[in-house]
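Note that one protein chain of the assembly has been removed; the remaining protein chains are unaltered in position.
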Amino acid sequence: MQLRPSFLKATLAVVRKDLSAEFRSRELLSAMLVFSMLVILIFNFALELEPATRKEVSAGVLWTTFAFAGTLGLNRSMAVEKDRGCLDGLLLAPVDRSAIYFGKVISNLAFMFIVEIIVLPIYSMLYGINLFNPGLLLVILLGSIGYIGVGTLLASMAVQARTREVLLPILLFPIVIPVLLSAVKASSGFLTGAPMTEIMPPLNLLIVYNLIFLAIAFMTFDQVVEE
Amino acid sequence: MQLRPSFLKATLAVVRKDLSAEFRSRELLSAMLVFSMLVILIFNFALELEPATRKEVSAGVLWTTFAFAGTLGLNRSMAVEKDRGCLDGLLLAPVDRSAIYFGKVISNLAFMFIVEIIVLPIYSMLYGINLFNPGLLLVILLGSIGYIGVGTLLASMAVQARTREVLLPILLFPIVIPVLLSAVKASSGFLTGAPMTEIMPPLNLLIVYNLIFLAIAFMTFDQVVEE
Amino acid sequence: MTPKPTLLKIFDWLSVICLIVATYLALVFAPTELVMGQVQRVFYFHIGTAWVGLLGFIFSALLGIVYLVTKDMKWDIVEVAAVEISVVFFFITIVLGAIWARPAWNTWWTWDPRLTTAAITELVYVAYFMLRAGIEDPDRRARFGAVYALLGGLSAPITFMAIRLFRSIHPVIIGAANENQEKMSMSGDMRVVFFFALFAFTVIFIDLFWNRIRLGQLQEKVERLKLKVM
Amino acid sequence: MIEVKKLVKRFGMKAVLRGLDFNVQPGEFVALLGPNGAGKTTFLRILASLSRPSLGDVNVAGYRLPNQAAQVRARLGVVSHLPLLYADLTAEENLDFYARMYGIPDAPSRMTEVLQMVGLEARRRDLVRTFSRGMQQRLAIGRAVLHDPEVMLFDEPYTGLDQDASSMLDEVLKSVAAQGRTVVMTSHDLARSEDLATRFDVLSRGVIVASASRESLGNANLLTFYKQALAA
Partner (left out) sequence: MIEVKKLVKRFGMKAVLRGLDFNVQPGEFVALLGPNGAGKTTFLRILASLSRPSLGDVNVAGYRLPNQAAQVRARLGVVSHLPLLYADLTAEENLDFYARMYGIPDAPSRMTEVLQMVGLEARRRDLVRTFSRGMQQRLAIGRAVLHDPEVMLFDEPYTGLDQDASSMLDEVLKSVAAQGRTVVMTSHDLARSEDLATRFDVLSRGVIVASASRESLGNANLLTFYKQALAA
């Protein structure tokens, strides 16, 4: 019985496992959603956002919300693997380690998208801004890929550290700020109906970042999970 | 040798222990500080704070920063107790459990104050706002006590949960928002030089909250740490 | 213990001399700038430290790659040395920038893309040290450090390019894209001081870098001796 | 020294201890045996005042739990399978902290005494982080005897220890017993329990199903006694 699964099958097995565990406990999604709501609330209180300034800053608030909720999700998703030695279990399988990386990225992305799909209409309602703009959705897609791509790599490092409760945001935010920044710029471009010539540079930057981050993560994941 | 230490001595022993462990590793303080800087940075991006609106929102930004950095610190500070069973070690000592609670509150407060003392001048410089206002410092003192008082209680619950990576902010923020809100109101009152009649209501509210939270935490800490 | 190599001793002296000469040139020799006055003299150090700081960060990313490929601990020592010195230099850049900004822009700080990206870059490398502090196994520490230095290395060129990519009040001199961009006019003497400052800080950087690598090697040796005794 | 009557402990609906009776005379060394999930750890945690009984009477060292918990705690030493030590403090600082928490007078000399007893005198200024498993276990025992407790509770103290560390622990346990302290120890290692204990109690499904003193066991094998107790 010395068969080995294909790269794709192994990736899908990891995704399937994560989704069915989450489907059962729902702890990750509920935590991310509640936290998103809290961040939006805190923004609203702390900044007493005036209706006038809202439209300008809503892309920023939205991305900050996603970033904070995303850290929470990434941390928990990797902690589950680490706690009962499951990461070792994954690494013992005769599959390419990047299949494991992509599996985790896809399931983390799935959770991120679900949260975004729920947060967007709520945000639209709370602030009376229509966020269902195809351009914005594209930016959210791209921004989330970059964020989760590098976040999954860094979360696998963070859970192996002694100070794992606190490390992930500290590692992730400074690295991922360029992604968030271009996402905010592109999003608010689409929201304010700016001309495409203004939107394209941050969008291109976002695509370039995604490619670079995914390439680096793909090549180094091995190094990060091995002893 | 069946002596029992006084309440005060036990409290001080806990504080001393926390401070000397932190003095050695410095991991908690550095994490809180770096995270504070990151939150300030992210806010700035997300909101593209205009010089005009800065003064109004800086109390909000400041308190949000403290709140996020505080969660990080609280989580780590209780995780250290939980990880190697040290919490059991504390509970086995023949001292009142509220002495343990107060000990943890005092050391967490000490860390919070250190972070605030470093963040304040940096924030003053970054935004060109003079934050060395005795009124503001009083509000920060009071707000931090309320925040850490209830935060220490909730962190002791969160670290005992399965989802401890994600639970603390979700438990803490909704409870502590009244404290933060009155602190923001009072702070921005002092910063914009509002008349005392405008500042007193939130300040009084803050004091009342502190008393209520500390009283509740004092009475329930027992229940939270026991099985 | 191996004695200090002669070349390194020469470098030590050379960097001391360079520092003194650069200080003299900047504070005394260089003409006072017409618009900004004396404070402009900070410029030579501002640019000197920024130059070596950014260069060191990029260098550490390359060293990260080298470590990941070779798995030889000596590259980790070199990488840490590069990051450590660059973090200090870059911090000086930011502080000097802030000192300059006070009279130039009438504020210590402004959220300009160049300044912000510089702050982020500095935070990346503070995070780098926190990551390393959290890992006990030296090999894993080195690997994580290398991966993070590689990711972080991206922020150095961004910081450099920031003023070209975004609208910024921070001036561009090197390869200014177009003529109508604000540009400080440098007289011939200024140019001399400017290039000497770049050279001086390069020498100082190399000297510190070398010394720091030696320190790392000695630390390693001490560790090894300690283990032998135990 | 320990008197437990009709102790019930429920976690939600599930009763883990169901009317357990248990008495220990001063100076006895009781080995508490039983299968996984029988409730041994739960029971010890109740005796240690870390967990509250749902029903029933618990008296330890002459004081009632949970009301007089502080008096009980002052007379109790506990070694669990976690070390209860701070990794970022030295051996000395850990003991010093616990000495303060127990209000021990003349702490420095007592600490030296304890460190000598567990053989860590030489490493007293080293961080606990750098200690091996065996050394941490030694220090955990040192921590537990620091305040010279009358009653000691050990929860699987041999887990993961090698032959040397186990022999060290054997000796510490024997000396503890020789000093007339009352000891309750859980273990899955019947051979070790047989060596050390003066009494063997079997806990199964939340009650003590059998109890035998070393004398009453006589030549019979502990394993057969244990198996019979569980089969009954």
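Couple of notes before you dig in:
Here the chain labels run A, B, C and D in written order, and each chain numbers its own residues starting at 1.
In this section, a residue touches a chain if its C-beta (ideal position, glycine included) is under 8 Å from a C-beta of that chain, and two chains touch if they have at least 3 such contacts.
The structure displayed is predicted, hence computed values, not measured ones.
The undisplayed chain touches these shown chains across the complete complex, A, C, D. Considering the whole complex, the residue from A:A10, A:V57 or A:M78 that touches the absent chain is A:A10.
Considering A:L90, A:M112 or A:A155, the position touching the chain not shown turns out to be A:L90 (whole complex). Summarising the interface, chain A meets the missing chain with residues 1-6, 9-10, 12-14, 16-17, 20-22, 24-25, 80, 84-86, 88-96, 226-227.
For chain C, the residues touching the absent chain in the complete assembly are 73, 137-139, 220, 223-224, 227.
With the whole complex as reference, residues 34-37, 132-134, 156, 159-166, 188, 190-191, 223, 226-227 of chain D touch the missing chain.
Everything below uses one rule, namely that only the chains that are shown with their structure count from here on.
Of all chains displayed, B has the C-alpha centre closest to the centre of the whole protein C-alpha set.
Between chain A and chain C, the centres computed from C-alpha atoms are 32 Å apart. Between chain A and chain D, the centres computed from C-alpha atoms are 47 Å apart.
Touching of two or more other chains is recorded for residues 162-163, 167, 170, 174, 177 of chain A.
With touch defined as above, chain D holds no residue shared between interfaces to two or more other chains.
Shown here, the protein chains touch in an arrangement that is not a line, ring, star or fully connected set. By the document's touch criterion, interfaces exist between A-B, A-C, B-C, B-D.
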